[in-house]
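Every protein chain but one is kept in place in this view of the complex.
Think of it as A and B in the order they're written, each chain with its own count starting at 1.
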Amino acid sequence: MPKITVDGKNIECKDRTNILQACLDAGLERPYYCYHPGLSVVASCRICLCEVEGIPKLVPSCQTQVRDGMVVHFNSSKAVANQKQTMEYLLVNHPLDCPVCDQAGECLLQDYSYEYGRAQSRFEEDKAKKPKKDVGLNVLLYSDRCIMCTRCVRFTREVSGTSELYVDGRGHKEEIDIFPGKPLNNKLSGNVVDLCPVGALLDKDFLFQQRVWLLKRTPSISPVDAGGENIYLEWNDGKIYRTKPRYNSGVNKWWISDDTRYAYKAVNAPNRLRQAMKTELGMPTACSFNDAAETAVAKLKQIVVDHGQGSLYAVLSPMMPCEEAHLLGTLIRSIDPQATLVLGPVPRGDDDVFMNYLDGSETFRIQGEKVPNRRGVERVMQILGGKTVDFATFIASTSGATKAGWIAGGYLSDWIGTELPAPLKGGFKVVQDILPNELTRNADVLLPGAAWAEKAGCWENYQGAMQAFDAAVPPPEGARVEGKVFHKLLGRSGMYDAAAVRVSLGEPFVQAVLPTEVEMAGEPAFEFVEL
Amino acid sequence: MPWIAEDRRNTRVAQSQPLLTDELKKQIADTYFPRYPNKRACLLPALHMVQHEYNWIPPAAMQEIAEFLEIAPAEVIDTATFYEEYWLKPKGKYLIQVCRSLSCEICDSRKLTDHVCKKYNIEVGETTPDQRFTVVELECLGACGNAPVALINDVMHEDLTPEALDAELNKLPDDPHDYKDPGIKFASGH
Partner (left out) sequence: MAFPEPVLTKRIPLNPADRKKVWYNDYVATGGYKQLRAALDMSGQDIIKTVTDSGLRGRGGAGFSAGQKWSFIPKEKKTTHYLAVNADESEPGTFKDRHLMEWDPHQMLEGIAIACLATQCDIAYVFIRGEFHHGTKVVEQAIKEAYHHGIFGNNVMGTGKKIDCYVHRGAGAYICGEETGMLEAIEGKRGWPRNKPPFPAIAGVFGRPTVINNVETLCCVPHIMERGPAWFKTMGTPSSPGPKLYGMSGHLNRPGVYEHELGITLQQSIDMAGGMKGGAFKGAICGGISMGVLAQHQLDVKLDFDDVRFRGGCLGLGTAGMIVMNEHTNMVRALRNCVRFYAHESCGQCTPCREGSAWMKKILDRIVDGYGKARDLEMLLELEKTMGSMPGTTICGLADGTAWATRTFINKYYDEFAAACPEETTKRVSLPISRGNREVATPMGSNTR
């Protein structure tokens, strides 16, 4: 472990790391644009230059390896002069259109101007004007704001391996561009927007939607596949505006897929279920949520009395957090100890594998299993024991033993199709879901549920990592978090608390913990200041 | 979105018949593949070859080169736009390149450019309407001892005056393929 001194502070760093990374690891913020720990080092922005004692000229801190006993200065007169000058250079042709720029508030040009730059430019000539370009399905490029850090180009080469972006021209006429007609449409394309330290690459989805300083963020997990990508949901006034990746070295590193990025749209969908329903006199009738829930339990109890034990089933969706799956299982078994537990459908596709364009090594994999918690729900079903089947077996059965059931959905798109499978056609059904589908239309009792962004819980990803997520926004009016409903129906006291349920479940569920405030604050280069 | 100046996404690359013909491919494969450890390194020679064949490098050709060398099209255009000598838009049959660097400038190279521009009634960087001449100024041609100098296609003309350049231009044959460097005579050899 080499020890170095940075601006008078002694820090200990990893072997073979560079000065800049050592500083960042130790919580010392130093300016940089082109450096990114997940990409190759080009040392071209030149703002991270520092003075190392014993070396006569400035050295790029991102490219210089640490040596034990190194004495580094970022605040020497030479280094400061370079920071000031580099800032001035970067702003020479920058349009300074912060009032209309989406990046304003989390822009490294703004941050470093404030911290390291000059208050005023001495540039009196005409600024170079560069065009705006539509480069991809989700991405817009404002060339004139670009500072040519080439992070995005390196990303498409080294991580997505698709190599769509390139640098056009040379010198001060350089621009980022795509080959005509070969757009940036890969499934990781949104990451270039996160990588862009300025407002050059913009997400069309977030364009002009919200000022970033109004956004608050909540740690969450990707709901779209078994990868369990770590994310932040960013929201304001109870509405989610965008998703940003959350660094996790063991899972998704710095990146997320576009499916994850835009999954929040299902949460904001206008057709979310908001009204509890029950069937009265053969007609679906709106009623209060409590009324519907109590009706459901009473009716199920009646069916067990009428048909005997083993006539109930519960569909535990792999979209459910482990806590809720456990509670629903417990609930149904408290009514009917012989009840069948069914694992909800698990749609599968092929894995999307991304390889480094330069050396062919695997960089990222989008899981083909398109639900987040199959493993977790299976684990819960194992704990609960008794009769458990998967969805395919369940719908194929013709015994007709099951007379009634509780079906939890929560999928982000239609999951049941236009024709209900036979075992779900007849009988009494309690359906808990977030979006309307054939099943909710045929439900005997309909309980509007909460999407993943609206509740806390934990999911187990394909690697067996148990990961917690928190509620970012409240469910729409009329819908309720499933966990709370089960908690109440089970007659438990106090408030429903996912973390407490995890503790009662023990290992491995207790491994799922939310990041602390400190961990979150240390992660990105920008923090939100309450004004 | 009206404020977007360029829709790069839906730009279509016109493509009729293959530009990188089998003959060209064979030439590249035979001459250049053995010289380098990977195909990527053949990019500069391949671009030179296409430019030689078509007088410029159409986007469709870049796409075909990318396919042939097994790299992404963006990698090809990335390299091609870096180098000035590759023309990514059509140019005239004769490219008149006047050196504007210091040695030539102090020896009045500006007069050469002015003369050519006036003669063909075009600006620097433009092509005559008949697609015959394109005139550009470029940085040092490496013949400072004989300043001012100009390149007409592949042929260097040294110690020029506007009159001498005028005479050269008037002598140019109709077909640029007939215009050869008079200085090259291979005395010995095969």
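Please note the rule applied: a contact is a pair of C-beta atoms (placed from the backbone, for glycine too) under 8 Å apart; a residue touches a chain by one contact, two chains touch by 3 or more.
The structure presented is a predicted model; accordingly, all values stated were derived computationally and were not measured.
K.L.:
For the chain left off this view, which of A:43, A:159, A:315 or A:412 is in contact with it?
P.N.:
A:43
K.L.:
Any idea which of A:13, A:39, A:90 or A:447 touches the chain not displayed?
P.N.:
Result: among the candidates, A:90 touches the missing chain.
K.L.:
Which of these touches the unseen chain: A:174, A:294 or A:390?
P.N.:
Residue touching the chain left out of view: A:174.
K.L.:
Which of A:81, A:286 or A:422 sits in contact with the chain that's absent?
P.N.:
In the complete complex, the chain left out is touched by residue A:81.
K.L.:
Where the complex has a chain not shown, which of A:4, A:24 or A:58 is the residue touching it?
P.N.:
Only one of A:4, A:24 or A:58 touches the chain omitted from view, namely A:58.
K.L.:
Give me the chain B residues in contact with the hidden chain, please.
P.N.:
Residue positions of chain B that touch the missing chain: 35-38, 40-45, 47-48, 69, 75, 78-79, 82-86, 97, 100-103, 105-107, 138-147, 151, 154-156, 181, 183-190.
K.L.:
In the full complex, which residues of chain A touch the absent chain?
P.N.:
41-47, 49, 57-60, 63, 77-82, 85-86, 89-90, 92-93, 118-120, 122-123, 125-126, 128, 147-148, 167, 169-174
Keep in mind that, in the parts below, only the chains that are shown with their structure count from here on.
K.L.:
How many Å are there between the centre of chain A and the centre of chain B, using C-alpha atoms for each centre?
P.N.:
A distance of 49 Å separates the two centres.
K.L.:
Can you list the residues on chain A that touch chain B in the complex?
P.N.:
Of all residues in chain A, those touching chain B are 131-137, 140, 156, 162-170, 177-183, 357.
K.L.:
Considering only the defined contacts, which chain B positions touch chain A in the complex?
P.N.:
1, 3-13, 59, 62-63, 71-78, 81-82
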